[in-house]
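This structure is in structure tokens; I'll ask about it shortly.
Only a single protein chain was left out; the remaining protein chains are all shown in position.
Moving on to chain A:
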Amino acid sequence: MASDPQSAANQRIVEDLVSRLRRRQLVGSRAAALETLLVLRQVVSKARSSNINQLVNIIRAVGRRLVEAQPKEHSVGNTVRKVLHHIREEYHTASEKPVVESSFSIAKFVLQGQPRKQTTIVRSGSEARAPLKENDPNDPDSFARVLKPVLMEAIQDVFDELETVYDNISKNAKDHIHSDEIILTLGTSKTVDSFLKAAAHYRNYTVIVAETAPSYGGREMAKSLSSAGISTFLVPDSSIYALMSRVNKVILGAHAILANGGMFATSGSLLAATAARSYSTPVVVCAGQFKLTPLWNLYHEHGALDFGDPSAVLGFDEGDLVEKVDVINPYYDYVRPELLDVFITNYGDHPPSSIYRLLKETYDDEDNEL
């Protein structure tokens, strides 16, 4: 009963996003996160539910559709998880039930060590709301009526967070980049771009950008940085190791940060991180919190199984050769946590080893599998 009349409308916007994700018309983790959030907002505002479980199930179903459409775009699932987490939190505050005040037992005692859930910002001036009633047969809409405004507010918060993510990451840029340093980066990453530009307001430093074949994202990056007045060098990927002895810091973007503290990032990142390790150069990763993914990289070598267009590597004009060789053009590298030093997120700076804790604070365990 929960999803008959309004599901048609929902279906349309969900399907629209699904097909855009599947056709790769929508790429980039932040863009995907934003679009997901817009869809979820629609879904929540239209959803007819008389208790929390119905609502959660509706959102989960939508989430699953979206994730299946493009499983490698992790920020989609992450956004769904985050919204679910907020919904539950709002529900608990609204229902004013003691959250987990269940009986004391040894098993619960062990769980005391579990990372504490993020505390909700207590909204001041919340006028006495009508008590939250679930499954009220006389007034089936009362649940939605009371909870919906709060939920919309919560979703708006997530939205605002995404809007300001670059500013918040760049906030401390000047503490990480010092004068006259030489920074190495590669690929295009909006996050790294704004981070470097923010630091340039305070410091004079040099950036070496690897051009990052075959997408040549590095060229765009170099263009963007130099137009902001930063002294920039564009170098071929093959010289990363040779230049590493001169580099003070490697700054990378991420596609997804995994629970063990490793990450998926533009291919070439592993090369840079490994070279940095051999010179003990610090590797800094800039990424928004929405990239935190509650996944372990289970299958290291297949982790990067997301391939781009091989013609960028070997074009069809090479005629005979195309028949004789297999060409692969992976989008991402998996970079092991040992190779990374720090993650700079909009929620502070963290070493790879405490990522799992951030994850427990950000999402609910039951949502790891949507």
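Basically, contacts are C-beta pairs under 8 Å (C-beta built on N, C-alpha and C of every residue); 3 or more make two chains touch, one makes a residue touch a chain; residues count from 1.
One rule holds in what follows: contacts and distances are computed from a predicted model.
Q: Would you kindly match the missing chain to its UniProt protein name, picking from "Ubiquitin-like modifier HUB1", "cyclin-dependent kinase", "Translation initiation factor eIF2B subunit alpha" or "Large ribosomal subunit protein mL40"?
A: For the chain not displayed, UniProt's protein name is "Translation initiation factor eIF2B subunit alpha".
Q: Against the chain that's been left off, what residues of chain A make contact? List them.
A: The list for chain A reads 104-107, 109-115, 259-261, 296, 298-299, 353-354, 356-357, 365.
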